[in-house]
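Then we have chain A:
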Amino acid sequence: MTVKSWFPHPWLSLLLLVVWQLLMNGVSAGSLIMGAVLGLLIPILTHLFWPDPPRVHRPLVFMGFGFRVLSDILMANFEVAKLILGPSRRLQPAFVVYPLDLRHEFSISLLATTVSLTPGTVSADVSQDHRSLLIHGLDVPDERELINTIKQRYEKPLMEVFECSRT
Partner candidate 1 sequence: MESAIEWLVAALLLLGSLFALIGSFGLYKLPDFYMRLHGPTKATTLGVGSLVLASVLYFSAEGEVGLHELLITLFLFMTAPTSASMLAKAAMQVHVQRVERTKGQPWEQ
Partner candidate 2 sequence: MGHLPILPILLPMFTGALLLLSGRRGEGFKRLLCLLATLLQIPLALMLMGQAGDGLQVYAAGNWMPPFGIVLVVDHLSALLLMVTAILATAAVIYAIRGDDHLGPNFHALFQFQLMGINGAFLTGDLFNLFVFFEILLIASYALLLHGNGSARVRSGIHYVLLNLFGSALFLIAVGTLYGVVGTLNMADLSQRIAQLSAEDAPLVGAAAMLLLVVFGLKAAVFPLYFWLPRAYAAATPPVAALFAIMTKVGIYSILRVYTQIFGETAGPLAYLAESWLWPVALLTLVLGTIGALAAGTLNGLVAYLLVVSVGTLLAGLSLGSHEALVGSLYYLVHSTWICGALFLLAGVISRCRGPRFVSRLVPGPALPKPMLLGGLFFVAAISVIGLPPLSGFLGKLLLLRSAGTGMEAAWLYPLLLGSGLIVIIAGSRAGSSLFWRTDPAASGGEPLDGIRVVSVILLLLCSPLLVVFADPMLDYLDATARQLLDPASYAQQVLNSQPTAGGGGH
Partner candidate 3 sequence: MELLYALTLGVLTMSGVYLLLRARTFPVVVGLTLISYAVNLFLFAMGRLHTGKPAVLAEAAEYADPLPQALVLTAIVIGFAMTAFALVLALRGQGELESDHVDGRRKS
């Protein structure tokens, strides 16, 4: 029995612990103990379903990424609201094929999620070989710019957080 089999997803365990505190709507000794127990038990129970968990290398960068996404969401919301309320004739929708540098499944899906969460873009599909992402944009005057923005703002930090060893 290795540590790994007893503690297969450290980050997941942490996440679960936090979620439990949120669920209990407060932190107490009882909730911490229970959260810890569950945070240990559930990953053991379910790790077979998640054979290839991601490794987080730079948690701080990740947090920064998180805040950036949140603020982007806020801004994009207003922009898109304008687009929606304006005449839809002027909109320039587009399908954009976005070439992926990320390789790990989890980070790719994280990127796709991010793209979808920021209004104005929706990641429609991931190619079979996981090399490109199909994005639909509500109003895309310039595809290249969109790709660049995503690369810079989202893919790069994710690369740092999850896949720095490889690059």
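Throughout what follows, a contact is a pair of C-beta atoms (placed from the backbone, for glycine too) under 8 Å apart; a residue touches a chain by one contact, two chains touch by 3 or more; residues count from 1.
For anyone wondering why these and not others, all candidates are chains of the complex that A comes from, given by their letters.
All figures in this text were calculated on a predicted structure; none of them were measured in a lab.
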- Note on the structure: Within this complex, chain A touches, out of 1, 2 or 3, candidate 1
- Item | Of chain A, residues touching candidate 1 in the complex | 19, 22-26, 73-74, 77, 80-81, 84-85, 88, 91-97, 112-113, 115-125, 127, 134, 136, 138, 140, 143
